[in-house]
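One protein chain is absent from this view; the other protein chains keep their places.
For chain A:
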Amino acid sequence: MTAIGDVRRRRIDELAARAGQVPEGEGGVSLTRSAFRRLRRNPVAILGAVIVLVFLVVAAFAPLLAPRDPLAQTLLSEIRPGFIPGATAGFPLGADELGRDLLSRLVVGSRQSLLIGVVSTVLGVVVGMALGVLAGAFGGWVDTVVMRFIDILLSIPSLLMAITISVLLGQNQYALMIAIAVTQVPVFARLLRGSMLAQRGSDYALAAQALGIKRGRIVFGHVLPNSLSPVIVQATLSLATAIIEAAALSFLGLGDPDLARPEWGAMLANAQPFLSVRPELAIYPALCIIVVALGFTLLGESLREALDPKFRR
């Protein structure tokens, strides 16, 4: 009887000693770091990350990885009407309609596609966030003006707008980036404003106000960091859209006129007349676009899950 009593008392003492303590190894884990940890355990995220990483590495080291000069018309002499040579020794994917090595062109083309995607998304995020913060932080008439402007942008179909802008700005790769960025702006502005409005009414914002913290500090130190996760997720997903849109604009002939820079969308467009002769000319660049877009989408979706508080722990 006493023995049992002793054991129980000891256990209670142990529990009491541990009360209020957080399990070891959990000290100072930020939300972003624990989100990253969850991300690493998700096979879908890993798949997305691997795809994205592979394409990034290829793009970064394209000149080293490309087996041949993407501009040299080495196999031109073999091309006859109705025949374009397929895979031969030294040309794993065969040649294109002008006798250039297809693989090399795909490898080098990844640079342009990814560059346009990343730059235009970053541009879109920056401008969109600036507008979103403006609307979300000030509210009132500033909010009304900014949001009506955003509504106007949103009401125009994004491809139509991108075409219009790239026509207006002239045909070069910077026009392409700006055109795609403009179509991204409204999404980010709306998203950030919405999540900032929700956070502004939160208890901790009120608590910070009750402690006499300045408004700017509340907006940038408290509300904004808590509103960012949907924006980060959307940015990842938008990268995929941007790459597809860049390809679409190039396909329509609004891309970079510089023929020295191969690009997937333009390759797709050029392959059109030869679809019956050698469909691979269209299939390979299309596959590249699809896979890289898929990689970013998978990564974005799992990022959404990792950052969502509902999925936490």
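Note that a residue touches a chain if its C-beta (ideal position, glycine included) is under 8 Å from a C-beta of that chain, and two chains touch if they have at least 3 such contacts; residues count from 1.
Just so it is clear, contacts and distances are computed from a predicted model.
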> One chain is missing here; what is its name in UniProt, given the choices "NADH-quinone oxidoreductase subunit F", "Aspartate carbamoyltransferase", "4Fe-4S dicluster domain-containing protein" or "Peptide/nickel transport system ATP-binding protein"?
Replying inline: "Peptide/nickel transport system ATP-binding protein"
> Of the residues listed, A:221, A:257 or A:279, which one is in contact with the missing chain?
Replying inline: A:221
>> Touching the hidden chain in the complete assembly: which of A:206, A:259 or A:275 does that?
In response: A:206
>> On chain A, where is the contact patch with the chain that was removed from view?
In response: 20-22, 26-31, 202-204, 206-214, 217, 221-222, 225-226, 309, 312
